[in-house]
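Every protein chain except one is present and positioned as in the full complex.
And then chain A:
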Amino acid sequence: MAIPVAFSASSSPTCTVLPRQGLPGILGSPRPLQWTKKEVCTLLYRRCRRKIGFMVTAKFDLKPPPYALNSLEPHMSQETLEYHWGKHHRGYVENLNKQIVGTELDGMSLEDIIIVSYNKGDLLPTFNNAGQIWNHNFFWESMKPGGGGKPDGDLLKLIERDFGSFEKFVEEFKSAAATQFGSGWAWLAYKANRLEVGNAVNPRPSDEDKKLVIVKSPNAVNPLVWDYSPLLTIDVWEHAYYLDFQNRRPDYISIFIEKLVSWDAVSSRLEIAKARAAEREREEERKKKEEDDKMADGETAEMYVDNETDDSEVE
């Protein structure tokens, strides 16, 4: 299998048109990409056809990791990447494409397919493939060659605020990853303006409500379904570590934190998540004001009309 070349991050992109998957929703970190002329033409052609309403199958592509498959050695072997990305991840992409063709999911974004298929917990058949495609894209981008170390800036400040210290955060993250029974994922996520129960919106949002949380999820589930903004993930399905670590999941988790995590990616995701939360807050305030105005206008009609009779029980 050809080892994909790492994308150049230096020169300006030759086009601003990105495939649906090239910009992983507002939550992904924007990566300057260099597209070949051929890729640009294919994309423009596809978009053109869609606009004119041709019968196009909107297929998802298998996005390669932003580094060569051997560049995470010796912490994560090339062989693991070849199977994990080349077989498992590819399989999810191919299977989802087969599942959505000709259905109403065809043409929807990956995130939308995930939310629709999650179906409030009563998973539809497309959920596993859609979730796993997104999760694996996110996972590759959570790592980098020469990763590890410590975060800095706003991210470190928030980690220290919400976990006490970076070391305590690491302890909690490792514990979550180690105790996800069966297959699944552990996440660092940004949670904003949501009450603890049932995804309800906090009527009195404050900065304290916006916080970092560690969560774990089974199989293909991810924090998008809880309306959190994922910042970092580790895959704890056995196929992610078995070739390199066999049953020693805790060792894999330690190596991931110490040698692989891309704190740059996590930081830029945090900025996007904060911006998204602020935008939503403004939107919710605007909506609330609109409703209040409507109420004020219709107030006389809405008012409770007193009953003439005396209902009092006092004689």
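Points to keep in mind about this one:
To be clear about the criterion, contacts are C-beta pairs under 8 Å (C-beta built on N, C-alpha and C of every residue); 3 or more make two chains touch, one makes a residue touch a chain; residues count from 1.
Heads up, the rule we're going with is that contacts and distances are computed from a predicted model.
When the unshown chain is looked up in UniProt, the name that turns up among "Pyrroline-5-carboxylate reductase", "Vacuolar ATPase assembly protein VMA22", "Superoxide dismutase" or "Alpha-endosulfine" is "Superoxide dismutase". Taking the complete complex into account, A:238 is the one of A:209, A:238, A:264 or A:284 that touches the chain left out. Here one chain is not drawn; of A:74, A:102, A:121 or A:182, the residue touching it is A:182.
Residues of chain A in touch with the missing chain: 83, 87-88, 91, 128, 181-184, 218-220, 237-239, 242-243, 246-247.
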